[in-house]
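The excerpt is restricted to a subset of chains, each kept in its original location.
In order of appearance the chains are A and B, and numbering begins at 1 in each one.
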């Protein structure tokens, strides 16, 4: 573990996407971290700030080829890569004493059969996976602190799991009737050049996608099942919003007859009272995605129309921060014994 | 009824909002309609095209004061006004032999107690209301044809009612467990100057609103109840999308056990096979709002994840066209015995 005086040496594999540049934004301003290496085979030699001009004056590093990068000299390596990359390199890094935080899906699903079904590849290191930790700090803080390899949660799962945790822990809602109607900004699709992500396709437009099945579905279901102690049936429909950042999930649950008298507002406030990054808003609030833009905050509001048996949980986050890079830094902070908010206390940008 | 040779003389009361300018766009190009008068007390004397420069070269009229407008000379008068205006003027127009199509809510709700609760005003002419027709042509074509006063449906109700009609007519889904998660472009809020509708507030942002109760909720419930023949319980959550036009509703229903074998795709295709403005897309389609931008089309797609007991109905429309002005013109066409698509056959604007 890094002492308080020596900064954490950080490596980033694959820093040319949006989670990569967001990691760079956060880590370049982190008081206890020092960027040591960042790799991209394709962009070897290019100064990072040439690709991402917001980093001019903040990051001096250039991209290095993966094989040259001094990754094994790092204290921690973040993988901001496509699925399948981290699992190929994790073992060597662990053996070199380097912690691994994967922002892709290689260490999210414990069930390798499910992983193979959804990601169309065999898992390269099931044993490493078995010892890895699902990096949702609010649920697994202690395990994260002792982990070698962390699977950073998906963006949708972060909102749905944190939105449902207080209910499932107490067994207050029916498990066969949960609907998560989720909406994401376009940056969630990454910096890949696909027609559907073009401005002229995504702007001034709204659509559902992946209704027949999205990779975050099994991830959510696996985690919810652990919390509930039994299988959970979830209907999950993601939608694409013409905005860059931001995610809002509207979750509908049916309250069990015997739980109708619960004070849900108090339940949530109590469950998350010590969580720096979870804001349970006053009853009846209407959270907006811009209220968390570029911050690691996640906000939750509860609604119960007509005081009936339907509870609506509305959750917002910035998909690139609490839904990706910020959460990864939060994991790093826990991993290295730092205060959890270190380098993550930015005020959201509004307007 | 207008003969085929003489154009329909059209009046518009309150033409300074978005439904007003959209009516003007459609009617100025309508082969059987002639704009005769358009009123606005505030803008009296201003050429309409000065306020809406897209109309330059297409509309020569200027706004006239309501009292001067030759409304009683018209064959039909559209009210593109705030709630409460049409009901004050409807009787006089009827007596002058003028048909009335109200784009606000005065003639949507048959239950005046419900109207007064949600719109905070007593209904000015319950007897006229009683004889009025809810102008959802696909449900009430014959009644529309014979109507004196038409209540043009709300935008959200149009999507939710048409999305559920085939299911409710056949009694295939549970009536106590219907969720409509709806998303609208900002133009739905109109041209009123409110902080929440400012570009810097609504752009790059997403939020739910009116979760505790929206005026379209009782309208939807009243109509669904008529179709189902019994009360329907609906959870309805509207959201605001950073786009100008467009509406998408994601509707979740639970299929009754005895209806699990239904071919829902065939059901919808059959129900709407003769409807020019309803497009039941192939199974598994993902309709986008831009596919109907500036057109009177409404598209529906069905999804049934894992072939389970949850059916998802996705509906898109342009909230200003099929959800407002286009539907009003559709009503006019039926009212005057014209082919329903007259003047409404525009191809949607994409990109």
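We adopt the following convention: contacts are C-beta pairs under 8 Å (C-beta built on N, C-alpha and C of every residue); 3 or more make two chains touch, one makes a residue touch a chain.
Everything numeric in this text was worked out from a predicted model, so none of it was measured.
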Overall copies of the shared sequence [whole complex; 2 in view]: 4
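By definition in this document, only the chains that are shown with their structure count from here on.
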Residues of chain B touching chain A in the complex: 177, 179, 181, 183, 185, 200-201, 203-209, 211-213, 235, 237, 239, 241-246, 248, 250, 252, 254, 284, 286-290, 293, 303, 305, 310, 312, 314, 316, 351
